[in-house]
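Before we start, here is the structure in question, set down as structure tokens.
Heads up, one of the protein chains got dropped from this complex, but the rest are sitting where they should.
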Amino acid sequence: MTGNMFINYSLLILFLPVAAFTIQIFIGKRLPRQGDWVSIGAVIITLVLAIAMFASMLFGHDPNFSQEASFTWLDMGVFKIELGFLVDNITITMLLVVALISTMTHIFSLKYMEGDIRYSRYYAYLGLFTFSMNGIVLANNLISMYMFWELVGVSSYLLIGHWYEKDSASDAAKKAFLTNRVGDIGFFIGILLIFSSLGTFVFSEIYDGIAAGQLGGTVLTFAGIGLFLGAMGKSSQFPLHIWLPDAMEGPTPVSALMHAATMVAAGVYLVVRLFPLFTPDALLVIAYVGGFTALFAATIAVTQNDIKKVLAYSTVSQLGYMILSVGTGAYIAGFFHLVTHAMFKACLFYGSGSVIHSMHHALDKKHDHKTDPQDMRNMGGFKKKMPITYWAMLICTLAISGVPLFSGFLSKDAILAGTLSFASQNPGHFLLPVFGFGAAAITAFYMFRLMIMTFHGKPQMPEIYDDIHESPKEMTFPLVVLSSLSIFIFYTLPYFNPFSDEGWFSEMIVASDSVVPGNETAHYIAEGIHHVHYYAMALSLIVAALGIFLSWTMYFKKKISADGWAKKLKPIYNLSFNKYFFDENYNQYLYQPFLKLSNLVAYIDWDLYDKYFINGFGRVTKLFSFFTGRLDYDGLDQTIIDGIGRSTRRAGGVLKYLQTGRLQSYLLFALLGVILLVLFQSF
Amino acid sequence: MNNLQSLSYYWPEIILTVTVLVAILVDLFYSDKNSGKTALWVLGGLILTQIAIYVQDSEMTRTLFMGNLAFDPFASFFKTLTILSTVLVIIISQKTNELDGHRTGEYYSLMAIMVFGMFLMASAIDLIMIYLAIEIVSIVSFILAGYLKGDLRSNEAALKYVIYGAFSSGIMLFGMSIVFGLAGSTKYFVIQEAMWNLQGSAHFAFTLASIFILAGFGYKISAVPFHFWTPDVYEGAPTPITAYLSVAPKAVGFAVIIRFFNTVFGDGGAFIDPSISTFTNIPWPQILAVLSVITMTLGNLVALQQNSIKRMLAYSSIAHAGYMLMALPTLSSQGAYAIMLYLFMYIFMNLGAFFVVIYVKSQGGGESFDDFRGLGWKMPIVGIVMTVFMLSLTGIPPTAGFIGKFYIFASVIKVGPQLYWLAIVGAINSVISLYYYFRVVKVMFLEGEPSETIVVPSASVLAILFTFAIPTILFGIYWVPIANWVSQSLKLFIKVM
Amino acid sequence: METNILSWIIWIPLLGMAAIAFVPRGKTKAIKIITAVATGVQFLATLGLLSQFDLSTGGFQFMERATWIPSFNITYILGVDGLSLPMVILTGLLFFLSTFVSWNINRAVKGYFSLFLLLDIGIMGVFLSLDFFLFYVFWEVMLLPMFFLIGMWGGPQREYAAIKFFLYTLVGSVLMLIAILALYFTCGRTFDMLLLMETAPTALNGVMWWGMSAIKVIWVLLFIGFAIKVPVFPFHTWLPLAHVEAPTAISVILAGILLKLGIYGMLRINYSMLPGAVWWFAGALAVLGLINVIWGAMCALAQKDLKKLVAYSSVNHMGYILIGMSAVIAAGAANGNNVLAAQAGLGGAVFLMFNHGTISAMLFILVGVIYERAHHRDIEGFGGLATRMPIYSGIVALAFFAGLGLPGFSGFISEAMCFIGAFPVFKGIVIASTIGILLNATYFLWAFQRIFLGTLNEKYKDLPEINRMELFTVIPLAVITLFLGIYPKPFLDLISSTMNVIIDTVANVSSFAGVF
Partner (left out) sequence: MDNLNTYLSIAAILFSLGMFGVITRRNAIAVLMGIELILNSANLNFLAFAKFGGMNMSGHIFALFVIIMAAAEAAVALAIIINIYNNYKTINVDDVRELRQ
């Protein structure tokens, strides 16, 4: 199979969804079934193609396989931009992930969005998103990456705001877009820094340039941090994490696709792609941001009662993990976690989706529109009612908690090992592993809290309990697929050792050395990881067990009273429950003041600025008034031109008094004129 | 050249004199009602005069009547200008209703006499001649200004005009007497020579004298501070006369000034080397520059104030005098050229504007801005034509007014950076003028509502409107013939020394 | 190819005016059709120009010369190059579309469309004339129709807006006139721009007026003249007013073309004739650009009137253009001959000129559409319109995204190029102005949310959807924006050779930039 073919396939994968999007936008409504089959057909084809590429990658078995193709986008002589595509193993894997999750979402939405007012629009936007996401994945240069980056932002804007009649939804959409833009500014400045010193956008050429020492030191560090800012925006890293939880206003399948599996992973993908150009300092920043986010988000997730909010914060925390691992140099582990996380987190969201779905229907039957169908305190005991959902979610919960035999264990373990080795090499940064393991423990805790509150115990709302039903198979099918993909076996083939990540992944996707002088080589990092591997594994097992046990006793056995502890730790509990008051503070100290400021500016622009000018003309007017002393100095509060008009007309008004109509005064003035002239020249 | 020989070069004036006499005579035979028919005779005479001018107009320059008058293209140019404006004014006088109930016969003959006076002004190169010419023009214009015997405002205008006129010509005369004393002659060229060898203290006397003389001239072109008569007279006099005063005497007034400065203070009118204009200790360029700035600024500022369009036009004509004065400090051929071109363009746009005022008034309207409200809707053609005149007066292309301003600015800037400030002041002034000129347009079009009944002026009125409007546009787009004519006419009589 | 196509392009509207003059006032339909035909033919002619245009040369093409006023060296010279051609095409297109935008004008139709065509003549003339005098005449000819179009068919404050616009711009142009004359007399008595481009840089070099270099003086005079049109920060207050008061079609022309005239003038005259002063002024230009960006964006953010918001967004976008223009000095030896940056900056500026033309035109048309229906533009006064008029809101969303510089629309790449170009020279300023990227998004999205999202405002529950005619006016613009956003190469090929000529002029003079 030729590389040329890879490019063609990936181009197909890229453009099929956008074709679907176009069809949907223009004629979607008029098609039978509002044309959902168009979109689904498109994504299924992309899935097939992706699988084909993936298979040929496995059989080709070439770790360093890579294909590039590019075309001139614009050309002014010296300044030219080449856009192009890069296909290598990371790309192929990512493409598969995107295609898979996207397909699953399309299928899941069939029932979940059934009868929605903007059904075809919804599918159109899904297509748009898939397109832009694939664009990010395939980009071989910063510009096109940035472009698709923004497009992803837009499609998320559109999908979050799908139910824009709800103000909360439209707010969330706006917030998501703008918060991302903040990051994008950093991204753009990073691009500027790189381009201004290397004159290219293409990754490979950038690496060459850096390797050749044309760019380095602080500038490169700042460039790296700039790019990472973009990643922070997309992957909702602290302090730009605020948008992701709100984004849950969007339909649940969307949350699964974008805000769990793919879009938010774009940030991680970016840093993974560009890993070679980050300087040690930049990496350190990345590591700390990621680590802190991981722990920080986890602590919030603990106290949330909205099932989707819990998952949202856990997503933030998991993304923190991935970022952290990139920061510590073990970026392949990060990417690995990205893949596995995509599977189980998407699955978890579908699960929550199907729960919410049935809750919704049940509540509708009761004509109860006040109760929040997403609040776990209204659930409980659903295990019997919706077994498939339960088992699927359980598998994924085990995976995310890092229990052996499941994918999450492998990837998480690799990350933790990375942090541990990093800390062991430079002990100054012992905090990083602390972040990691702490987050791991808490994750296990709140995930099981979620499972237990939802599926175990007594039904909290017996009146609707009878109406809770398992969701239709369009919705359970994705659950089954993705949960089964969370079994370790799919990542360790052709080997069967559940305790080591030996497998096609580790063979096909190998770390490449950083091009920045002074960074450790990939091999060196791998060695370090290998050393601490077993400690890491042991530790992670312990913390996971700890977390699970705690929530088991607390929520299942009720040995420990959650409320009691909540009371005991009131202040901390409040902080966490209110997400550390981030939105409030931003609102109070950023948005509002800025709005006030711009109002002020507008005011200055309209009134003061002009008045200010008029005073200038006022002085002119004074000058006239000086020799007649007949000018009242009010009413100069017009806009500039009026001002000229006014002040000059005023002056005229003064001069007018010379025209008294009294003959003698005319003569007198004439005489004065003569005398003045004589004086004027006789000195 | 002695008088008898001179007569052969004096045909225009002779014809003119005959015209006057004939006009007076025929007027005797007309009843009060038909007395207006005199206009035809006068027109005929003027046209004959113009033909005579055209026939004899040649490149050669000489003096007539023992060096009292100059016979040169420059003079013929201004004579033609005078006749052109007089003919136009006579035409528009047919449409006014202010003269109703007056016997208009001598009205026209007086105009003819005034033309004669202006001919003298255009060609005089002797102080006596200048004085006589100015007096003739003045006295006639006093009478014309007060032509409406019953009308208080007209009377008052006449009174102010006569006293102010006499006063300033008195001052001028006193100045002339001193110059005569210093130079020992009244002939320009003698004076110019005499200036070269003035002794110290005489300088001050001379300065004083020349400023007195300037007062006389300034009064004719209504330059600040000798402009005070202008607004009142312009408002009080019958509108056609106002239009006339704002054009013809002003034009020849500039002719006198140009000739005087370039001959006496300049290089004898050769336009070769403006620099010697500073051979006396009088900084003429600066004085004139300041005068022009004050004139145009004051004219504009006060024009902003007016509520009567007629009075606004009066002040604006002061401002225009200021613009033209801008070109004088250069004392260069460029400057004179610019002024002459400007005057030519000015005739059409200014008379046109006045004619619209006359017409609107004769249609039962008035002269105030309120009377023009919604005019553009009622009589679109008149409105549009008026807009053209306003544009041109503001100096916005593609209109004649712009070309005039353009040449003025050009001549100023050509002198060099030291006069850029003058150009900028002039430019700003023309922006200010936009404000009041477009107040007219504003009330005509932007205010008032579309009206069903559209008044289309009579054919004759349309004809007159277009005789003013078409040149205003045409010369704004293609003015080569005018430019050539002016440049040929830019040739003063030069005494070979 | 025929040599006088440019004259045709300029004067076709005159034929239209003549035709209209003979149509009785009642027959409004006929008048509109005549206008449509005239502008349509003109537009086709401009396209013909495009098809015949030779991309390889940066010089002027389709030149026409005719003696006009020999005594003053005034000639009738027309020509088009990579800088003016896009603008000419844009003018043709926008006038053609605006004819249909103003289809429902019913007050003094005859006058409206005659003035409309006169405006067309003026603008085309400015872009095509290569004689300074001719340039100035056309420049002024634009003012009068604009005055009437705003003043007679405008909003409540129209008289004030009209006179303000007129005075403001006239101040600029009289200063320009003085600069023109100064150039004339200092640089070999000619108005021929081509000659001036050769003589001016050397003729004025080292000339001092009142202790200031003559080049600087003339540059500043010209710059003020153009800056008022752009408008650059301290001279911008006429713009919101004029835009808000003008009828939709005229706002389209104002924002789409008139603002560009300022930029065009700077590039055609300041840059090409006084390249030396570019070095002296580029910094100030960048700073002014920054102020425009931030100031405009913040004012837009605070607006309650949708049209005013769009107007301020123009101020903001002009800022990007200025920043891009300032990049040109990167090509000089003093900045290490960074031609790449210069090309990016200047190309971006000109590209953005064109794109802002299409995008802002689209925005104003859309504002007009909603104003037609709701008879107000108060952003707070709507709400939830998206449910009522999905197509309209979809297009508005598209226009807004284009306006906030979303990749895939032409706005993005041009803004990006401006930044890329200016970055090497003015790092701080560029970084500061990237905040504009965020602010754009903020005010557009916020406005969009307040107008279209949320629950439908009961008042408007039966607002009619955008109609075919309006769609017809918007779609072409949207298509262009989208196409150039996805594949900008054709446009940049069109302008690049001319841009390089300008860059060389500026770069070469940098050698004796020391005299400043």
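General observations
Which chain is which? They are A, B and C, in the order written, and residues in each are numbered from 1.
Going forward, a contact is a pair of C-beta atoms (placed from the backbone, for glycine too) under 8 Å apart; a residue touches a chain by one contact, two chains touch by 3 or more.
Only a predicted model underlies this, so the values are computations on that prediction, with no experimental measurement involved.
Annotation: of B:44, B:101, B:181 or B:416, B:181 touches the absent chain (contact as defined above). When the omitted chain is restored, the residue from B:65, B:78, B:119 or B:142 that touches it is B:142. In the complete complex, the hidden chain is touched by one of B:18, B:43, B:87 or B:163, namely B:163.
Touching the omitted chain from chain B are residues 127-128, 131-132, 135, 138-139, 142-143, 146, 149-150, 152-153, 155-160, 162-163, 166-167, 170-171, 173-174, 176-178, 180-181, 184-186, 231-232, 235-236, 305-306, 311.
In this text, only the chains that are shown with their structure count from here on.
The chain pair with more C-beta contacts between its two chains, of B-C and A-C, is A-C.
Mean C-alpha positions place chain A and chain B at a centre distance of 78 Å. In terms of their C-alpha centroids, the spacing between chain B and chain C amounts to 44 Å. Mean C-alpha positions place chain A and chain C at a centre distance of 36 Å. Listed for chain A are residues 644-645, each touching two or more other chains.
Shared interface positions of chain B, i.e. residues touching 2 or more other chains, are given as 435. Interface residues of chain B facing chain C in the complex, by the touch rule stated above, are 380, 391, 396-398, 402, 406, 409-410, 413-414, 417, 420, 423-424, 427-428, 430-431, 434-435, 438, 441-442, 445-447, 450, 478-480, 483-484, 487. Interface residues of chain A, counted against chain C in their complex, comprise 25, 72-79, 143, 146-151, 154, 157, 161, 164-165, 167, 170-171, 174, 177-178, 181-182, 184-185, 188-189, 192, 195-196, 199, 595, 597-599, 601-603, 605-606, 609-610, 639-642, 644-645. The touching residues of chain C, when paired with chain B in their complex, are 68-72, 107-108, 111, 136-137, 140-141, 143-144, 147-148, 151-152, 158-159, 162-163, 166-167, 170-171, 174-175, 177-178, 181-182, 184-185, 209-210, 214.
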